[in-house]
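What you see is the complex with one protein chain gone and the rest in place.
What follows is subunit A.
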Amino acid sequence: MTILVDQNTRVICQGMTGWAGTHYSAAMLQYGTRIVGGVTPGKGGTYHLNLPVFNAVAEAMNETGANASMIFVPPENAAAAMIEAIEAGMPLIVALTERVPVQDMLRVRAALKQSSTILVGPNSQGVLSPGVCKIGVMATGSERKGQIGILSRSASLTSEVIAQVSAVGLGQSTTVGIGGDAIHGLSMRDCMQLFLADQDTHGVIVIGEIGGSEEQELAEFLMGIKPDIPIVGLVVGRNAPTERRMGHAGAFAQSAASDAESKINALKEAGVIIARSPHLVGEAIREAMSVPA
């Protein structure tokens, strides 16, 4: 099994006729993802990449039976595209668009509250289940089908970790880039819950970084349930430059400590095995899974 996607995932692409939509849809079709159509307002009735294009998400769902949407709509209209898919009742949305205005995301999150849609991203690398389904912008080649779930806030670091996991002889059940923006859909905690409920995920790697408090929320969740599979963590940013900041009392009032050390400590206390260095994540999961070197 996998999480979020499987062999029955039928994907439409919002923004398929644009440059990015075209490029990545083609790459995903080649990977074997079942893309069944695209949505571009005003281009309904045409064909692109030999697939039907619709004016609206609801129409595309009716016609194609799609159960997932990926969004390559530019930042100007990305939030509207997400809200349209949420309102159409799309079960899964993967938003790849980068640089979505933060206030737009407030409205997206408000729309999510009224629905059962799972939104991954925005600013996500995507979701990849090796050999089964790829919805995202990640390069493929170093992934391997297997039992390790990977959950991450970053993109290129995820690719690095996927390669490390494959190099020690393990593979991935699903890898999920939850997105690098402060306000996004699926949280670390909820993504972990999906992995823990998946029979075929036997270990999880969590890649966190400075900023926000999601790692702490994840730690709190893990404290409560004491998972019976190994979880390896990496939190980067311990030596990040202290950017000239415009401090304000608001940031202070909000602060669940967002530095690397606090996050590492919280995860450790919750039983997460912390990798000693970013280049040793593969080793850490190998040891945790008792795979001989």
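Criterion: a contact is a pair of C-beta atoms (placed from the backbone, for glycine too) under 8 Å apart; a residue touches a chain by one contact, two chains touch by 3 or more; residues count from 1.
Note that in this section contacts and distances are computed from a predicted model.
When the listed names "Spermidine/putrescine import ATP-binding protein PotA", "Heme exporter protein C", "Succinyl-CoA synthetase beta subunit" or "Methylated-DNA--protein-cysteine methyltransferase" are checked against UniProt, the chain not shown comes out as "Succinyl-CoA synthetase beta subunit".
Which of A:Met1, A:Ala197, A:Met223 or A:Ala240 touches the hidden chain is settled by the complete complex: it is A:Ala240. From the set A:Ile35, A:Cys133, A:Ala155 or A:Ile285, the residue in touch with the chain omitted from the display is A:Ala155, counting the whole complex.
Touch with the chain that is not drawn comes from one residue among A:Pro41, A:Pro75, A:Gly131 or A:Gly169, which is A:Pro75.
Residue A:Ser277 is the one among A:Gln7, A:Asn62 or A:Ser277 that touches the chain not shown. For the options A:Ala80, A:Ile210 or A:Ile274, the residue in contact with the chain missing from this view is A:Ile210. Within subunit A, the residues in touch with the undisplayed chain are 24, 27, 75-76, 98-107, 109-110, 125, 136-142, 152-160, 163, 180, 182-183, 207, 209-210, 212-213, 217, 234, 236-254, 277-279.
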